[in-house]
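Apart from one protein chain that is not included, each protein chain of the complex appears where it belongs.
So, chain A:
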């Protein structure tokens, strides 16, 4: 299960809306599986169907997390024309076994789809999301 503050969840959605129709992506760093620090990342691909963290930005952010004893608790990205479910490429490149992979769909202007998964060894497991006040 992913427990996340409503404020952080809103930030993810706002980022996804702002970058639509391109995919948005980012990290929420934290400790002990608690997402705390919102880090929007640049989508180096600037694409409506693909995302990739810029390699130098990722290096800086990962080193900063290391220095602060944080981990990437949440790795999020948006789908802009399809449902918030991991695509085949999401599964093949998933490389953080301890992260909650959050997907947001912006295909509908009024409705938000916000879902979370574990992706491990090619297997997708959806999990419950609890929004904390």
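Everything below uses one rule, namely that contacts are C-beta pairs under 8 Å (C-beta built on N, C-alpha and C of every residue); 3 or more make two chains touch, one makes a residue touch a chain; residues count from 1.
Keep in mind that, in the parts below, contacts and distances are computed from a predicted model.
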item	value
Chain excluded from display, named as in UniProt, from "Outer membrane receptor proteins, mostly Fe transport", "MoaD family protein", "ABC transporter permease" or "Phosphate-binding protein"	"MoaD family protein"
Full-complex contact with the absent chain, from A:17, A:31 or A:52	A:52
Those residues of chain A which, in the complete complex, touch the missing chain	25, 27, 41, 45, 49-53, 55-56, 58-59, 62-63, 75, 77, 86-90, 93-98
